[in-house]
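Apart from one protein chain that is not included, each protein chain of the complex appears where it belongs.
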Amino acid sequence: MNALAIAIWFLKDTLQPKRAVTAVLLGIIGPLFALLFRAFGFTPAETYDASVQLGIFSATLVLAAIAYGGGIVTSEVLGRTIPLLLTRPVPRWTLFMGKWLGAIVLTAAISVVACFLTAVLSFGIEFDTNMLLRDMLVLSAGAVTYVSLFGLLSVLSKRAWLIAAIFGFFWETWVTYVPGDFRRLSVMTYLKQLSPHADVGGQESPLEALSEAFQTAPIDPLTCWNTLAVLTILSLAVSIAVFSTAEFLPTEEAG
Amino acid sequence: MSQDVAPPPIADLTYRNYDGPKALRPLRWWTLSRSFIRTAMRKKAFWVLFGLLCMQWMLFALFVFINSQADQITGGAQRQLRAFNLANTFVDVTDIWIWVFAIALFIGAGSIAADNRANAIQVYLSKPLTRADYILGKWAGMVILLYFAQFVPMLVAVLYAALDQGFGEFLSSYPRLALVFPLVPLIPAVMHASMLIGISALNRTPAIAGIAYTGIFIVWNLLATAIANAPIVADDSRSTLLFLNPRGVIYGLIFNLVGTRGTPPGFRSELPLPEWAPLLGLALVLCAGSLALAVLRVRAVEVVKG
Partner (left out) sequence: MIELQRASRWYGQVIGVNDVTCTIGQGITGLLGENGAGKSTLIKLVTGQLRPTTGAVTVFGETPFANSSVFRRLGYCPETDSFYEHMSCEEFLLLMARLSGVPSSEAAAVAERSLRRVGMYDSRKRKLGACSKGMRQRIRIAQAVQHDPEVLILDEPMSGLDPVGRKEMSDLLLEFGATRTVIISSHILYEVEALTRSIILLHRGRLLAQGDVRRIRDLIDRHPHQVVVETDGSARLLAKELVGLSSVVAARIEGDESRLIVETPRPDEFYTQLRDIVLANNIPLRTFYSQDNNLEAVFRYLVKG
(Lines give C-alpha, C1' and ligand atoms only; values in the text may rest on other atoms or scores of the structure.)
Protein backbone atom coordinates (compact mmCIF):
# COMPACT_ATOMS: atom_id res chain seq x y z
CA MET A 1 0.00 0.00 0.00
CA ASN A 2 1.63 3.26 -1.07
CA ALA A 3 1.25 6.75 0.37
CA LEU A 4 -1.48 7.71 -2.08
CA ALA A 5 -3.55 4.65 -1.21
CA ILE A 6 -3.14 5.43 2.49
CA ALA A 7 -4.20 9.03 1.84
CA ILE A 8 -7.30 7.84 -0.01
CA TRP A 9 -8.17 5.45 2.82
CA PHE A 10 -7.72 8.28 5.35
CA LEU A 11 -10.00 10.59 3.35
CA LYS A 12 -12.69 7.95 2.83
CA ASP A 13 -12.53 7.04 6.50
CA THR A 14 -12.71 10.62 7.76
CA LEU A 15 -15.51 11.61 5.41
CA GLN A 16 -17.85 8.78 6.36
CA PRO A 17 -21.29 10.26 7.16
CA LYS A 18 -21.04 10.34 10.96
CA ARG A 19 -17.40 11.30 11.07
CA ALA A 20 -17.73 14.07 8.49
CA VAL A 21 -19.54 16.25 11.03
CA THR A 22 -16.23 17.73 12.14
CA ALA A 23 -15.35 18.72 8.58
CA VAL A 24 -18.76 20.24 8.02
CA LEU A 25 -18.63 22.23 11.26
CA LEU A 26 -15.21 23.57 10.39
CA GLY A 27 -16.32 24.45 6.89
CA ILE A 28 -19.41 26.43 7.84
CA ILE A 29 -17.57 28.98 10.00
CA GLY A 30 -16.71 31.30 7.11
CA PRO A 31 -20.12 31.11 5.40
CA LEU A 32 -21.84 31.57 8.76
CA PHE A 33 -19.77 34.69 9.37
CA ALA A 34 -20.72 35.95 5.93
CA LEU A 35 -24.44 35.46 6.58
CA LEU A 36 -24.24 37.26 9.90
CA PHE A 37 -22.09 40.11 8.64
CA ARG A 38 -24.46 40.76 5.73
CA ALA A 39 -27.36 40.74 8.20
CA PHE A 40 -25.51 43.25 10.36
CA GLY A 41 -25.09 45.67 7.50
CA PHE A 42 -21.53 45.14 6.30
CA THR A 43 -20.95 45.79 2.60
CA PRO A 44 -20.23 42.76 0.40
CA ALA A 45 -16.53 43.59 0.27
CA GLU A 46 -16.32 44.11 4.04
CA THR A 47 -18.29 40.91 4.59
CA TYR A 48 -15.96 38.90 2.41
CA ASP A 49 -12.79 40.43 3.88
CA ALA A 50 -13.90 39.93 7.47
CA SER A 51 -15.30 36.43 6.90
CA VAL A 52 -12.25 35.18 5.03
CA GLN A 53 -9.75 36.76 7.40
CA LEU A 54 -11.45 35.95 10.68
CA GLY A 55 -13.56 32.94 9.81
CA ILE A 56 -11.39 31.02 7.38
CA PHE A 57 -7.76 32.02 7.72
CA SER A 58 -7.78 32.51 11.49
CA ALA A 59 -10.29 29.81 12.39
CA THR A 60 -11.14 27.13 9.82
CA LEU A 61 -7.65 26.71 8.40
CA VAL A 62 -5.92 26.56 11.77
CA LEU A 63 -8.54 24.37 13.46
CA ALA A 64 -8.64 21.90 10.57
CA ALA A 65 -4.86 21.70 10.51
CA ILE A 66 -4.84 21.04 14.26
CA ALA A 67 -7.53 18.37 14.00
CA TYR A 68 -6.12 16.51 11.01
CA GLY A 69 -2.44 17.44 10.94
CA GLY A 70 -1.97 17.33 14.68
CA GLY A 71 -3.55 13.89 14.77
CA ILE A 72 -1.37 12.20 12.13
CA VAL A 73 0.61 10.21 14.68
CA THR A 74 -0.96 11.32 17.96
CA SER A 75 -4.38 9.86 17.14
CA GLU A 76 -2.80 6.44 16.54
CA VAL A 77 -0.68 6.58 19.69
CA LEU A 78 -3.50 7.75 21.94
CA GLY A 79 -5.98 5.43 20.23
CA ARG A 80 -3.52 2.59 20.87
CA THR A 81 -3.71 1.48 17.23
CA ILE A 82 -0.08 2.34 16.52
CA PRO A 83 1.19 -1.26 16.90
CA LEU A 84 -1.26 -2.37 14.23
CA LEU A 85 0.34 0.08 11.79
CA LEU A 86 3.99 -0.19 12.75
CA THR A 87 4.04 -3.99 12.46
CA ARG A 88 2.92 -3.90 8.84
CA PRO A 89 5.29 -4.17 5.87
CA VAL A 90 4.71 -0.54 5.02
CA PRO A 91 7.72 1.73 5.45
CA ARG A 92 7.11 4.21 8.23
CA TRP A 93 7.75 7.16 5.95
CA THR A 94 5.02 5.89 3.63
CA LEU A 95 2.58 5.67 6.53
CA PHE A 96 3.38 9.21 7.57
CA MET A 97 3.29 10.62 4.04
CA GLY A 98 -0.04 8.97 3.37
CA LYS A 99 -1.71 10.48 6.38
CA TRP A 100 0.04 13.78 5.77
CA LEU A 101 -1.26 13.94 2.21
CA GLY A 102 -4.74 13.04 3.35
CA ALA A 103 -4.67 15.71 6.07
CA ILE A 104 -3.50 18.36 3.61
CA VAL A 105 -6.16 17.52 1.04
CA LEU A 106 -8.86 17.56 3.68
CA THR A 107 -7.72 20.79 5.33
CA ALA A 108 -7.28 22.52 1.98
CA ALA A 109 -10.60 21.25 0.65
CA ILE A 110 -12.54 22.41 3.70
CA SER A 111 -10.89 25.85 3.58
CA VAL A 112 -11.30 26.25 -0.18
CA VAL A 113 -14.95 25.19 -0.24
CA ALA A 114 -15.63 27.47 2.73
CA CYS A 115 -13.94 30.32 0.87
CA PHE A 116 -16.05 29.74 -2.22
CA LEU A 117 -19.29 29.62 -0.23
CA THR A 118 -18.27 32.77 1.63
CA ALA A 119 -17.67 34.57 -1.65
CA VAL A 120 -21.07 33.52 -2.97
CA LEU A 121 -22.82 34.56 0.24
CA SER A 122 -20.97 37.89 0.28
CA PHE A 123 -21.19 38.92 -3.37
CA GLY A 124 -23.76 36.65 -4.90
CA ILE A 125 -22.58 35.44 -8.30
CA GLU A 126 -20.60 38.63 -9.01
CA PHE A 127 -17.52 37.86 -7.01
CA ASP A 128 -14.02 38.77 -8.15
CA THR A 129 -12.71 35.51 -9.59
CA ASN A 130 -9.07 36.56 -9.40
CA MET A 131 -9.34 37.47 -5.75
CA LEU A 132 -11.17 34.24 -4.97
CA LEU A 133 -8.60 32.14 -6.81
CA ARG A 134 -5.80 33.96 -5.03
CA ASP A 135 -7.39 33.29 -1.65
CA MET A 136 -8.00 29.63 -2.50
CA LEU A 137 -4.38 29.22 -3.55
CA VAL A 138 -3.05 30.87 -0.43
CA LEU A 139 -5.41 28.82 1.76
CA SER A 140 -4.10 25.66 0.10
CA ALA A 141 -0.53 26.77 0.75
CA GLY A 142 -1.48 27.53 4.33
CA ALA A 143 -2.97 24.06 4.65
CA VAL A 144 0.26 22.48 3.43
CA THR A 145 2.41 24.50 5.84
CA TYR A 146 0.22 24.20 8.91
CA VAL A 147 -0.41 20.48 8.44
CA SER A 148 3.34 19.91 8.02
CA LEU A 149 4.11 21.89 11.17
CA PHE A 150 1.42 20.24 13.26
CA GLY A 151 2.32 16.86 11.80
CA LEU A 152 5.81 17.41 13.17
CA LEU A 153 4.29 18.23 16.55
CA SER A 154 2.28 15.03 16.44
CA VAL A 155 5.47 13.02 15.97
CA LEU A 156 7.22 14.80 18.83
CA SER A 157 4.47 15.01 21.43
CA LYS A 158 1.29 13.21 22.37
CA ARG A 159 -0.23 16.59 23.27
CA ALA A 160 0.34 17.94 19.80
CA TRP A 161 -3.19 19.35 19.66
CA LEU A 162 -2.62 21.48 22.75
CA ILE A 163 0.72 22.83 21.55
CA ALA A 164 -0.74 23.46 18.09
CA ALA A 165 -3.70 25.33 19.62
CA ILE A 166 -1.34 27.54 21.64
CA PHE A 167 0.76 28.14 18.54
CA GLY A 168 -2.17 28.74 16.24
CA PHE A 169 -4.22 31.04 18.48
CA PHE A 170 -1.60 32.72 20.60
CA TRP A 171 1.78 32.81 18.92
CA GLU A 172 0.38 33.47 15.46
CA THR A 173 -1.51 36.51 16.78
CA TRP A 174 0.81 37.97 19.38
CA VAL A 175 4.06 37.73 17.52
CA THR A 176 2.66 40.02 14.84
CA TYR A 177 2.33 42.77 17.45
CA VAL A 178 5.94 42.58 18.56
CA PRO A 179 8.08 45.39 17.09
CA GLY A 180 10.69 44.55 14.50
CA ASP A 181 10.83 41.44 12.40
CA PHE A 182 9.37 39.03 14.96
CA ARG A 183 6.30 38.78 12.78
CA ARG A 184 8.40 36.78 10.33
CA LEU A 185 8.25 33.93 12.86
CA SER A 186 4.53 33.58 12.19
CA VAL A 187 3.10 31.58 9.31
CA MET A 188 -0.03 33.72 9.25
CA THR A 189 2.10 36.80 8.52
CA TYR A 190 3.15 35.32 5.18
CA LEU A 191 -0.33 34.12 4.36
CA LYS A 192 -1.75 37.56 5.07
CA GLN A 193 0.95 39.19 2.94
CA LEU A 194 0.04 36.89 0.04
CA SER A 195 -3.68 37.38 0.54
CA PRO A 196 -4.24 40.78 2.13
CA HIS A 197 -7.69 41.71 3.33
CA ALA A 198 -8.87 44.96 4.85
CA ASP A 199 -9.11 44.90 8.64
CA VAL A 200 -12.52 45.20 10.21
CA GLY A 201 -12.28 48.62 11.83
CA GLY A 202 -13.45 49.80 15.20
CA GLN A 203 -12.14 49.90 18.74
CA GLU A 204 -8.42 49.45 18.86
CA SER A 205 -6.78 47.33 21.51
CA PRO A 206 -3.61 48.63 23.18
CA LEU A 207 -1.62 45.98 21.37
CA GLU A 208 -2.95 47.03 18.02
CA ALA A 209 -2.06 50.65 18.81
CA LEU A 210 1.42 49.55 19.79
CA SER A 211 1.78 47.54 16.63
CA GLU A 212 0.77 50.47 14.46
CA ALA A 213 3.46 52.58 16.08
CA PHE A 214 6.09 50.12 14.89
CA GLN A 215 4.93 49.44 11.35
CA THR A 216 7.41 47.60 9.20
CA ALA A 217 7.74 47.20 5.46
CA PRO A 218 5.67 44.55 3.70
CA ILE A 219 7.31 41.23 2.82
CA ASP A 220 7.59 40.56 -0.90
CA PRO A 221 5.55 37.65 -2.26
CA LEU A 222 8.51 35.60 -3.43
CA THR A 223 9.99 35.64 0.07
CA CYS A 224 6.61 34.57 1.45
CA TRP A 225 6.33 31.60 -0.90
CA ASN A 226 9.93 30.58 -0.29
CA THR A 227 9.52 30.76 3.46
CA LEU A 228 6.37 28.67 3.41
CA ALA A 229 8.06 26.13 1.16
CA VAL A 230 11.16 25.89 3.33
CA LEU A 231 9.06 25.54 6.47
CA THR A 232 7.01 22.78 4.88
CA ILE A 233 10.00 20.86 3.59
CA LEU A 234 11.90 21.14 6.86
CA SER A 235 8.90 20.06 8.94
CA LEU A 236 8.21 17.12 6.67
CA ALA A 237 11.82 16.02 6.58
CA VAL A 238 12.22 16.13 10.35
CA SER A 239 8.87 14.39 10.84
CA ILE A 240 9.82 11.52 8.56
CA ALA A 241 13.27 11.23 10.09
CA VAL A 242 11.91 11.06 13.63
CA PHE A 243 8.95 8.81 12.81
CA SER A 244 11.21 6.38 10.99
CA THR A 245 13.63 6.01 13.86
CA ALA A 246 11.80 6.68 17.11
CA GLU A 247 9.86 4.16 19.15
CA PHE A 248 6.11 4.61 19.44
CA LEU A 249 4.18 2.64 21.98
CA PRO A 250 0.46 2.92 22.64
CA THR A 251 -0.39 5.19 25.49
CA GLU A 252 -3.40 6.89 26.92
CA GLU A 253 -4.27 10.45 27.76
CA ALA A 254 -5.39 10.28 31.39
CA GLY A 255 -8.47 12.13 32.42
CA MET B 1 -16.51 -34.26 69.43
CA SER B 2 -18.58 -31.61 67.59
CA GLN B 3 -18.90 -31.82 63.88
CA ASP B 4 -18.57 -28.62 61.82
CA VAL B 5 -21.85 -27.89 60.05
CA ALA B 6 -21.30 -27.44 56.34
CA PRO B 7 -22.63 -24.10 55.08
CA PRO B 8 -25.78 -24.32 52.97
CA PRO B 9 -25.11 -24.31 49.22
CA ILE B 10 -27.22 -21.22 48.61
CA ALA B 11 -26.05 -18.04 50.29
CA ASP B 12 -28.23 -15.74 52.36
CA LEU B 13 -30.08 -13.56 49.87
CA THR B 14 -32.21 -11.61 52.33
CA TYR B 15 -30.21 -8.48 51.58
CA ARG B 16 -32.13 -8.24 48.26
CA ASN B 17 -35.26 -7.23 50.13
CA TYR B 18 -33.54 -4.57 52.17
CA ASP B 19 -35.28 -1.28 51.80
CA GLY B 20 -33.79 0.72 54.60
CA PRO B 21 -31.59 3.80 54.45
CA LYS B 22 -28.20 3.62 52.77
CA ALA B 23 -25.42 5.24 54.71
CA LEU B 24 -23.29 6.97 52.13
CA ARG B 25 -19.96 8.53 52.72
CA PRO B 26 -20.33 12.31 52.99
CA LEU B 27 -18.42 14.52 50.54
CA ARG B 28 -18.07 11.74 48.02
CA TRP B 29 -17.47 14.32 45.34
CA TRP B 30 -14.45 15.59 47.23
CA THR B 31 -12.76 12.20 46.83
CA LEU B 32 -13.01 12.61 43.07
CA SER B 33 -11.88 16.23 43.18
CA ARG B 34 -8.84 15.36 45.24
CA SER B 35 -7.94 12.57 42.88
CA PHE B 36 -8.40 14.88 39.90
CA ILE B 37 -6.16 17.55 41.41
CA ARG B 38 -3.45 15.07 42.37
CA THR B 39 -3.45 13.48 38.91
CA ALA B 40 -3.14 16.85 37.18
CA MET B 41 -0.39 18.07 39.51
CA ARG B 42 1.69 14.97 38.81
CA LYS B 43 2.07 15.89 35.17
CA LYS B 44 5.12 17.83 34.04
CA ALA B 45 3.17 19.73 31.39
CA PHE B 46 0.90 21.23 34.05
CA TRP B 47 3.92 22.76 35.80
CA VAL B 48 5.33 24.05 32.50
CA LEU B 49 2.05 25.86 31.77
CA PHE B 50 1.88 27.07 35.37
CA GLY B 51 5.39 28.44 34.96
CA LEU B 52 4.31 30.34 31.87
CA LEU B 53 1.34 31.72 33.79
CA CYS B 54 3.71 32.85 36.53
CA MET B 55 5.84 34.62 33.92
CA GLN B 56 2.75 36.50 32.84
CA TRP B 57 2.48 37.90 36.36
CA MET B 58 6.17 38.70 36.38
CA LEU B 59 5.27 41.16 33.62
CA PHE B 60 3.01 42.90 36.12
CA ALA B 61 5.82 43.02 38.64
CA LEU B 62 8.09 44.36 35.92
CA PHE B 63 5.65 47.19 35.14
CA VAL B 64 5.49 48.02 38.84
CA PHE B 65 9.27 48.05 39.05
CA ILE B 66 9.68 50.28 35.97
CA ASN B 67 7.02 52.62 37.33
CA SER B 68 8.88 52.84 40.61
CA GLN B 69 12.01 53.88 38.68
CA ALA B 70 10.12 56.64 36.86
CA ASP B 71 12.18 59.31 38.62
CA GLN B 72 15.30 58.00 36.89
CA ILE B 73 13.75 58.40 33.44
CA THR B 74 13.38 61.72 31.66
CA GLY B 75 11.17 63.19 28.99
CA GLY B 76 7.97 61.86 27.49
CA ALA B 77 8.57 58.36 28.79
CA GLN B 78 8.51 59.67 32.36
CA ARG B 79 5.22 61.44 31.79
CA GLN B 80 3.73 58.26 30.38
CA LEU B 81 5.06 56.16 33.23
CA ARG B 82 3.57 58.56 35.77
CA ALA B 83 0.24 58.08 34.02
CA PHE B 84 0.40 54.34 34.80
CA ASN B 85 -2.50 53.07 36.82
CA LEU B 86 -1.95 49.87 38.78
CA ALA B 87 -5.52 48.70 38.34
CA ASN B 88 -5.26 49.22 34.58
CA THR B 89 -2.02 47.30 34.49
CA PHE B 90 -3.52 44.53 36.61
CA VAL B 91 -6.36 44.19 34.14
CA ASP B 92 -4.01 44.36 31.13
CA VAL B 93 -2.02 41.43 32.49
CA THR B 94 -5.14 39.49 33.50
CA ASP B 95 -6.35 39.93 29.93
CA ILE B 96 -3.55 37.67 28.70
CA TRP B 97 -5.96 34.76 28.47
CA ILE B 98 -3.84 32.11 26.78
CA TRP B 99 -2.08 30.44 29.72
CA VAL B 100 -5.08 29.92 31.93
CA PHE B 101 -6.91 28.73 28.80
CA ALA B 102 -4.09 26.30 28.03
CA ILE B 103 -4.10 24.95 31.61
CA ALA B 104 -7.89 24.59 31.44
CA LEU B 105 -7.59 22.68 28.15
CA PHE B 106 -4.82 20.48 29.51
CA ILE B 107 -6.64 19.42 32.64
CA GLY B 108 -10.20 19.70 31.42
CA ALA B 109 -10.42 18.34 27.88
CA GLY B 110 -9.97 14.77 29.05
CA SER B 111 -11.81 15.12 32.37
CA ILE B 112 -14.80 13.08 31.20
CA ALA B 113 -13.76 12.21 27.64
CA ALA B 114 -10.93 9.98 28.86
CA ASP B 115 -13.31 8.21 31.23
CA ASN B 116 -15.74 7.74 28.33
CA ARG B 117 -13.03 6.17 26.25
CA ALA B 118 -11.82 3.86 29.00
CA ASN B 119 -15.39 2.97 30.08
CA ALA B 120 -14.36 4.13 33.52
CA ILE B 121 -17.67 5.88 34.17
CA GLN B 122 -19.31 2.48 34.65
CA VAL B 123 -16.67 1.72 37.26
CA TYR B 124 -17.20 5.05 39.03
CA LEU B 125 -20.97 4.77 39.06
CA SER B 126 -20.88 1.18 40.27
CA LYS B 127 -19.49 2.58 43.52
CA PRO B 128 -21.82 4.40 45.95
CA LEU B 129 -21.38 7.52 43.87
CA THR B 130 -24.14 9.36 42.10
CA ARG B 131 -23.87 11.09 38.75
CA ALA B 132 -24.07 14.41 40.52
CA ASP B 133 -21.13 13.43 42.73
CA TYR B 134 -19.12 12.44 39.69
CA ILE B 135 -19.79 15.65 37.77
CA LEU B 136 -19.45 17.86 40.82
CA GLY B 137 -16.20 16.14 41.73
CA LYS B 138 -14.68 16.75 38.32
CA TRP B 139 -15.99 20.31 38.16
CA ALA B 140 -14.83 21.25 41.63
CA GLY B 141 -11.39 19.74 41.04
CA MET B 142 -10.97 21.79 37.90
CA VAL B 143 -12.24 25.00 39.50
CA ILE B 144 -9.95 24.63 42.50
CA LEU B 145 -6.91 23.86 40.39
CA LEU B 146 -7.55 26.67 37.90
CA TYR B 147 -8.28 29.11 40.70
CA PHE B 148 -5.08 28.48 42.59
CA ALA B 149 -2.98 28.26 39.43
CA GLN B 150 -3.97 31.87 38.77
CA PHE B 151 -4.26 33.12 42.33
CA VAL B 152 -0.81 32.11 43.57
CA PRO B 153 1.24 34.12 41.05
CA MET B 154 -1.33 36.90 41.11
CA LEU B 155 -1.08 37.16 44.89
CA VAL B 156 2.71 37.31 44.76
CA ALA B 157 2.61 40.02 42.11
CA VAL B 158 -0.01 42.12 43.90
CA LEU B 159 1.84 41.78 47.20
CA TYR B 160 4.98 42.99 45.46
CA ALA B 161 3.07 45.99 44.12
CA ALA B 162 1.63 46.70 47.56
CA LEU B 163 5.05 46.47 49.19
CA ASP B 164 6.58 48.66 46.51
CA GLN B 165 4.04 51.40 47.03
CA GLY B 166 3.60 50.89 50.74
CA PHE B 167 0.55 49.04 52.03
CA GLY B 168 -1.22 52.15 53.22
CA GLU B 169 -0.86 53.98 49.95
CA PHE B 170 -1.78 50.89 47.97
CA LEU B 171 -4.97 50.39 49.97
CA SER B 172 -5.96 54.01 49.77
CA SER B 173 -5.12 54.36 46.06
CA TYR B 174 -6.61 51.05 44.92
CA PRO B 175 -9.19 49.98 47.53
CA ARG B 176 -11.37 48.21 45.00
CA LEU B 177 -8.48 46.24 43.53
CA ALA B 178 -7.27 45.20 46.97
CA LEU B 179 -10.73 43.94 47.83
CA VAL B 180 -11.72 42.13 44.65
CA PHE B 181 -8.51 40.65 43.29
CA PRO B 182 -9.03 37.28 45.13
CA LEU B 183 -12.32 36.95 43.24
CA VAL B 184 -10.79 37.62 39.82
CA PRO B 185 -9.37 34.09 39.26
CA LEU B 186 -12.75 32.56 40.14
CA ILE B 187 -14.43 33.85 36.99
CA PRO B 188 -12.17 32.13 34.41
CA ALA B 189 -11.98 29.05 36.64
CA VAL B 190 -15.75 28.58 36.83
CA MET B 191 -16.37 29.42 33.16
CA HIS B 192 -13.65 27.19 31.75
CA ALA B 193 -14.48 24.33 34.12
CA SER B 194 -18.19 24.41 33.34
CA MET B 195 -17.85 24.61 29.58
CA LEU B 196 -15.08 22.05 29.39
CA ILE B 197 -17.00 19.57 31.53
CA GLY B 198 -19.91 19.80 29.10
CA ILE B 199 -17.81 19.47 25.98
CA SER B 200 -15.67 16.72 27.45
CA ALA B 201 -18.81 14.74 28.34
CA LEU B 202 -19.88 14.84 24.69
CA ASN B 203 -16.66 13.25 23.44
CA ARG B 204 -14.65 10.07 23.77
CA THR B 205 -11.38 11.67 22.79
CA PRO B 206 -9.71 14.39 24.87
CA ALA B 207 -8.05 15.87 21.77
CA ILE B 208 -11.37 16.32 19.95
CA ALA B 209 -12.94 17.82 23.06
CA GLY B 210 -10.02 20.23 23.36
CA ILE B 211 -10.15 21.23 19.72
CA ALA B 212 -13.93 21.70 19.91
CA TYR B 213 -13.63 23.98 22.93
CA THR B 214 -10.81 25.92 21.33
CA GLY B 215 -12.92 26.35 18.22
CA ILE B 216 -15.93 27.61 20.11
CA PHE B 217 -13.81 29.93 22.25
CA ILE B 218 -11.87 31.45 19.37
CA VAL B 219 -14.52 31.54 16.64
CA TRP B 220 -17.19 33.06 18.84
CA ASN B 221 -14.74 35.73 19.95
CA LEU B 222 -13.80 36.56 16.35
CA LEU B 223 -17.45 36.74 15.41
CA ALA B 224 -18.31 39.02 18.29
CA THR B 225 -15.33 41.28 17.48
CA ALA B 226 -16.52 41.71 13.92
CA ILE B 227 -20.21 42.14 14.74
CA ALA B 228 -19.43 44.73 17.41
CA ASN B 229 -18.01 46.88 14.60
CA ALA B 230 -20.99 46.37 12.27
CA PRO B 231 -22.55 49.50 10.78
CA ILE B 232 -26.05 48.82 12.13
CA VAL B 233 -24.87 48.44 15.70
CA ALA B 234 -25.49 51.43 17.91
CA ASP B 235 -22.35 53.00 19.36
CA ASP B 236 -23.39 52.50 22.96
CA SER B 237 -23.98 48.79 22.32
CA ARG B 238 -20.65 48.09 20.71
CA SER B 239 -18.80 47.71 23.94
CA THR B 240 -21.22 45.15 25.28
CA LEU B 241 -21.60 43.23 22.00
CA LEU B 242 -17.84 42.87 21.80
CA PHE B 243 -17.93 40.87 25.02
CA LEU B 244 -20.91 38.62 24.26
CA ASN B 245 -18.85 35.45 23.78
CA PRO B 246 -17.16 33.06 26.22
CA ARG B 247 -13.84 34.90 26.29
CA GLY B 248 -15.55 38.25 26.40
CA VAL B 249 -17.84 37.17 29.23
CA ILE B 250 -14.86 36.12 31.37
CA TYR B 251 -12.87 39.29 30.86
CA GLY B 252 -15.87 41.61 30.69
CA LEU B 253 -16.94 40.44 34.14
CA ILE B 254 -13.38 40.86 35.41
CA PHE B 255 -13.24 44.39 34.03
CA ASN B 256 -16.52 45.19 35.78
CA LEU B 257 -15.28 43.65 39.01
CA VAL B 258 -12.06 45.69 39.01
CA GLY B 259 -13.79 48.75 37.58
CA THR B 260 -11.60 49.39 34.56
CA ARG B 261 -11.01 48.07 31.08
CA GLY B 262 -7.28 48.48 31.20
CA THR B 263 -4.77 50.91 29.80
CA PRO B 264 -6.39 53.04 27.09
CA PRO B 265 -4.72 52.74 23.69
CA GLY B 266 -2.23 55.53 23.18
CA PHE B 267 -3.07 56.63 26.71
CA ARG B 268 -6.06 58.45 25.37
CA SER B 269 -9.60 58.30 26.69
CA GLU B 270 -10.81 55.44 28.83
CA LEU B 271 -12.49 52.54 27.10
CA PRO B 272 -16.12 52.07 28.16
CA LEU B 273 -16.96 49.13 30.38
CA PRO B 274 -19.39 46.59 28.97
CA GLU B 275 -22.70 46.19 30.79
CA TRP B 276 -22.34 43.48 33.34
CA ALA B 277 -25.93 42.18 33.34
CA PRO B 278 -26.00 40.67 29.84
CA LEU B 279 -22.54 39.24 30.42
CA LEU B 280 -23.62 37.61 33.65
CA GLY B 281 -26.73 36.28 31.95
CA LEU B 282 -24.68 34.72 29.17
CA ALA B 283 -22.22 33.32 31.69
CA LEU B 284 -25.02 31.64 33.61
CA VAL B 285 -26.53 30.24 30.43
CA LEU B 286 -23.19 28.88 29.25
CA CYS B 287 -22.29 27.34 32.62
CA ALA B 288 -25.72 25.89 33.33
CA GLY B 289 -26.14 24.67 29.77
CA SER B 290 -22.76 22.96 29.74
CA LEU B 291 -23.33 21.27 33.07
CA ALA B 292 -26.79 20.17 31.93
CA LEU B 293 -25.17 18.60 28.87
CA ALA B 294 -22.80 16.71 31.15
CA VAL B 295 -25.67 15.47 33.31
CA LEU B 296 -27.48 14.23 30.21
CA ARG B 297 -24.45 12.48 28.73
CA VAL B 298 -22.87 10.84 31.74
CA ARG B 299 -24.47 7.44 32.06
CA ALA B 300 -23.77 4.31 34.01
CA VAL B 301 -24.30 2.09 31.01
CA GLU B 302 -22.44 2.04 27.75
CA VAL B 303 -24.86 2.53 24.89
CA VAL B 304 -23.55 0.74 21.82
CA LYS B 305 -24.93 1.37 18.38
CA GLY B 306 -24.11 -0.40 15.22
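Structure notes:
First chain written, first letter: the chains are A and B, and each begins at residue 1.
Just so it is clear, contacts are C-beta pairs under 8 Å (C-beta built on N, C-alpha and C of every residue); 3 or more make two chains touch, one makes a residue touch a chain.
Just so you know, these numbers come straight off a predicted model, no measurement behind them.
In the complete assembly, the contact with the undisplayed chain comes from A:250, out of A:41, A:179, A:221 or A:250.
When you scan A:89, A:124 or A:180 for touch with the missing chain, the hit is A:89.
The omitted chain makes contact with chain A at the following residues, 1, 5, 9, 13, 16, 18-19, 79-81, 83-92, 244-245, 247-250.
We take it that only the chains that are shown with their structure count from here on.
Centroid to centroid, with C-alpha atoms defining each point, chain A and chain B lie 27 Å apart. For chain A in complex with chain B, the residues that touch the partner chain are 22, 25-26, 29, 33, 36-37, 40-42, 50, 54-55, 58-59, 63, 66-67, 70-71, 74-75, 78-79, 159, 161-162, 165-166, 169-170, 200-206, 208-209, 252-255.
By the touch criterion stated above, chain B contacts chain A in their complex at residues 36, 39, 45, 92, 98, 102, 105-106, 109-115, 117-118, 120, 205-208, 210-211, 214-215, 218-219, 222-223, 225-233, 238-239, 242, 262-266, 271.
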